[in-house]
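Okay, here's the structure, questions in a sec.
After this line comes subunit A, so read on.
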Amino acid sequence: MEQTVVKFYQTGTFTVGNRLLEPDQRSVQANTQRNNSLNSGHRACQGCGEALGARYAIDAAMQATNGQLIAANATGCLEVFSTPYPETSWQMPWIHSLFGNTAAVATGIAAAMRVKGRSDVRVVAQGGDGGTTDIGFGCLSGMFERNDDVLYICYDNEAYMNTGVQRSSATPPAARTATTMPVGPQPGNVFGQGKNLPQIAMAHEIPYVATATVADLRDLEYKVTKAMSMRGARYIHIFVPCPLGWGAASHDTIRLARLATESGFFPVFEAERGEVTGVSRIRHQVPIEDYLKPQKRFAHLFGAKPDIETIARLQAIADRNIRRYGLLDEAAPTAAQNRFKRLRDPLGDRAAYPATNVGVE
Partner candidate 1 sequence: MLEQCEGSHAVARAVALSRPEVICAYPISPQTHIVEGLGEMVKSGELACCEFINVESEFAALSVAIGASAAGARAYTATASQGLLFMAEAVYNASGLGLPIVMTVANRAIGAPINIWNDHTDSMSMRDAGWIQIFAETNQEALDLHIQAFRMAEELSLPVMVCMDGFILTHAYERIDIPEPEQVDRYLPPYEPRQVLDPNDPVTIGAMVGPEAFTEVRYLAHAKQMQALDLLPELAAEFKQVFGRDSGGLVKPYRLEDAETIVIALGSVLGTIKDTVDEMREQGIKIGVLGITSFRPFPIEAIRAVTEHAKRIVVIEKCFAVGIGGIVSRDVRSAVQSRPQQVFAVVAGLGGRAITKASLHKMLLEAIDDKLELLTFLDLDWGIVNRVLEREKQQRRSGPVAEGILRDIGTVSSKIG
Partner candidate 2 sequence: MERSRMFQVRIHGRGGQGVVTGAEMLSIAAFEGGRHAQAFPSFGSERTGAPVVAFCRMDDKEIRLREPIMEPDALIIQDPTLLHQVDVFSGLKKDGYILINTTRTFEQLGLGEFVKWFKPEHLLTVPATELAMKHVHRPVPNVPLLGAFAALGGLISLEAVQAAIRQKFHGAVALGNMAAAREAYEIVMEQEKQAEAHHA
């Protein structure tokens, strides 16, 4: 009789949903005791990267703080789809004030906790790229400068999505948005110098700055957990594809995030007090076209007469990131290595991850 070898891939891997691992090796989301801080029933689009990122980030933060967490949220997609009157998805104390003041509101909450002697209660502020890099920039910088004890999370889908996909200072060059249409001599968004919020955050010399994507959710959880083990101003910039706004298939959200990372277009790294301490190395570099092609917002670069020059300029941006952060550099410290070091636990002496260096290499 023939024997069929059945391979069990689930057991022993560190995919984010694996519940067959030891309890202390599971991701926060895999934990049946997770908070579900952003509960189901919200009105996000099919395949929304922001909903995915927020769920992972806030549950990780809740775990790290033993549920003693208050959130301030900017106006935007996350706020709108999570609190459709008369319902709310949030299973934690949450306030939405205005579009541009989230960092300041968070500062106020942190001050209130301080004055009431509740140092165990932590504060997270969250907003999209519009509310962070544009209208919220002043308040964000003020919070950084004061080193207020706030973790600010930016969900970057690279445009003002909630109001109909208008361009923000985080919109990549050449991308189509409602205010940067693919017409005229320079179709799509202009090639400016960009507005690199993670670099700007690092320039403020705050304790912790990191970028992450929804393609590596373990890494995202690790960074949030690490951030919550520190005090002072911290900033995490999460790359979250938006199927509707980018003109991508809703099942491509995670794949697009991975392509952005593997092309070098979105560098994933962490830094402390202005110095890079770890990067996520590119495993299999892909050309920028692989990342651009699945998105209709870049469709005008392709077709019968591809815009080779613009594509080359975009590739150059990716190449520069690779150079700047050592994304292909064997010697650069990796985020994965950092991740699996013992983490300082603010509430006790408990390692979040095992000490052995096992990763998804």
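Selection criteria: all candidates are chains of the complex that A comes from, given by their letters.
The definition used in the following text is that a residue touches a chain if its C-beta (ideal position, glycine included) is under 8 Å from a C-beta of that chain, and two chains touch if they have at least 3 such contacts; residues count from 1.
These numbers were taken from a predicted model, which means no experiment stands behind them.
Colleague: So which of these touches subunit A in the complex, 1 or 2?
Modeller: 1
Colleague: In the complex of these two chains, what residues of subunit A are touching candidate 1?
Modeller: Going through subunit A, the ones touching candidate 1 are 67-70, 72-73, 79-80, 83-86, 88, 90-98, 100-101, 104-116, 121, 138-139, 141-142, 145-146.
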